[in-house]
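Every protein chain of the complex appears in place save one, which is left out.
Up next, subunit A:
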Amino acid sequence: MPIKSLGDPFKPETDLRHGAECGCGDCRATAAAHVHAADASREAMLERAVESAIVRSVFGHNELNRRSFMGMVGGTTFAAALASVLPLDKVKAAILDELGPPEKPDLNIGFVPITCATPIIMAQPMGFYERYGLNAQVIKTAGWAVARDKSLSGEYDASHMLTPMPLAMTLGAGSVAEPYIMPAVENINGQAIVLSNEHLDKRDPQQWKGFTFGVPFEYSMHNFLLRYYVAEHGLDPDTDIQIRVVPPPEMVANLRAGNLDGYLSPDPFNQRAVWEGIGFIHTLTKDIWEGHPCCAFAAPLSFATELPNTYGALLKAIVDATQYASDPANRKEISEAIAPTNYLNQPVPVIEQVLTGTYADGLGEVKVVPDRIDFDPFPWHSMGVWILTQMKRWGYVEGDIDYKAVAEEVYLAADCKKIMEDLGYEAPDVTYKSHTIMGKTFDPMAPEAYVDSFEIKRA
C-alpha cells in the first residue's frame, strides 16, 4: 500500500501532505513515485521519513513551492545541493545505525530547577550521561525566557523546556522563528493548582472572579491548563481573572506576600507552599487531564543535524533516565540525588513527597497518589496538536495552522520510538490518540472543529 507522506520528496509530482485530498488520477499516473510494499521495509520508511521531513521543512511546509521548485531544477540537482549543506547521510545514520563515538562529548544542558526536569538533572549525578560517553554539565537557569535565549544563542547544546515552547519557537511566536525539535517528553502530570490559605472556603472556581493567578510562562501547559480549567467553569481567563507570568521559584514568596491568590505551577513549589504553611493543593493537574505532557527535552534542529552521534547518545541517556524515573521503586533514591544545592536546592522531604506521591495536601490530610508525577518520554503528535489548538483558541497564533504538520516537524516521535526500542522499552506504533480532558474528548484528527467547539475563546 502506498504511503503518501513517504513518497520521494525530490520528485515534483509527489504529494507529501498528510491527509491531503488525494488527487486520485494523479496518484495512479505517478504510481511509480510512491513507495510500494516491496521497498517499504522499516529502514527504508524511516529513511524516507527523515528525507521528507527535511525537504518539507526547507520549503516551510509549502507544498506548492516545493513542487514547482522540484519541477524547475529537478529533484536530483536539489538533492545534491541539499546534501552539500546538510549531511543527510549522517542524519539518517544517527537514527538508523549504531551510533559512532559522540563528535562533541562536552555538553551544556540547561534546566530550570523544578521536579519536571528530574530525568535531565538526575542523569548527571546518577551517571546516565557518562554511560553513553557524554560529559554533560547541567546548568541551572533563572527562567524560561533565559533558557530560550541561551538555547537560541548556542550557549546550551540542548535544554529542558516546556512542551509548547519548541512549537512556539518553530512558529516564531514570542521569539524569532528557529526550527526546534523535541525528541522526548520529560514528565507527564506533576502540576497542581495551589491556593492561598486565605481561600480555604473558596473551592468552587466560580468564586474565583477577580483572583490573580501565577503561571511560569506564557507558552506552557500551566497556562493552557489553567485557562482550560477556569473556562470549563464558566470564567473567562482574560477578563474574570488575571494571569501573571511568575518564575516558579518566586511563586511561594508571592503567595505569601498576597500578590497572588493562587498559581498553577510546577513542583516542588506546590508542595513547598504546603510545607511553609502558606497554601493548599486545590487540585492536581492529573485530575484535569490524566497523563498530560508538561516539560520536555528540546534542542535546535542544527544540533541533531550537525552532531548526529552526540544527539543520538544524548537522547539515549535522557530516554534511559526517564524510564528509570518512571519506576516508583527508584523515586526515593532520585529525590536524594536531585535535592542538593547544585541541582534543585530544596529540602529532601519536599522533593520526596512530590516524587513518591505520598503528600500532605495542606488541608490536614495525607494523600497517596503514586502517579502524581510520572515520566514518559514518548512525544505523542496528538499532544502537540492539542497544544496548538489551545494556542489558536487563546489567540497566541493567528491564521490557519497546519496542526499536524507542525506537530510532526517538532515532536520527533520516530527518533524517540527508535531509541526506546533500542533500549528495550516498548513504544507505541501510532503517534495520534484521542485524549480526555475534564470529560471532554479531543479528536486530534479534527483540531479546527475542536477549537470551534469552545464557548469561551479568542479565535
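Here is the rule we go by: a contact is a pair of C-beta atoms (placed from the backbone, for glycine too) under 8 Å apart; a residue touches a chain by one contact, two chains touch by 3 or more; residues count from 1.
The criterion applied here is as follows: contacts and distances are computed from a predicted model.
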Just to verify: the chain that's not displayed, which of "Ferredoxin, 2Fe-2S", "Nitrate ABC transporter permease", "PTS system N-acetylglucosamine-specific IIA component (Glc family)" or "Fe-S oxidoreductase" does UniProt list as its protein name?
"Nitrate ABC transporter permease"
Have a look at A:172, A:234, A:258 or A:277 and name the one touching the chain we're not showing.
A:277
Residue of A:104, A:131 or A:150 touching the missing chain in the full complex:
A:150
Just name the one of A:101, A:210 or A:364 that touches the chain not displayed here.
A:364
In the complete assembly, which of A:135, A:207 or A:342 touches the absent chain?
A:342
Contact with the hidden chain only, please: which subunit A residues?
113, 137-142, 146, 149-150, 152-155, 249-250, 252-253, 272, 274-277, 340-343, 345-347, 349, 353, 358-360, 362, 364-366
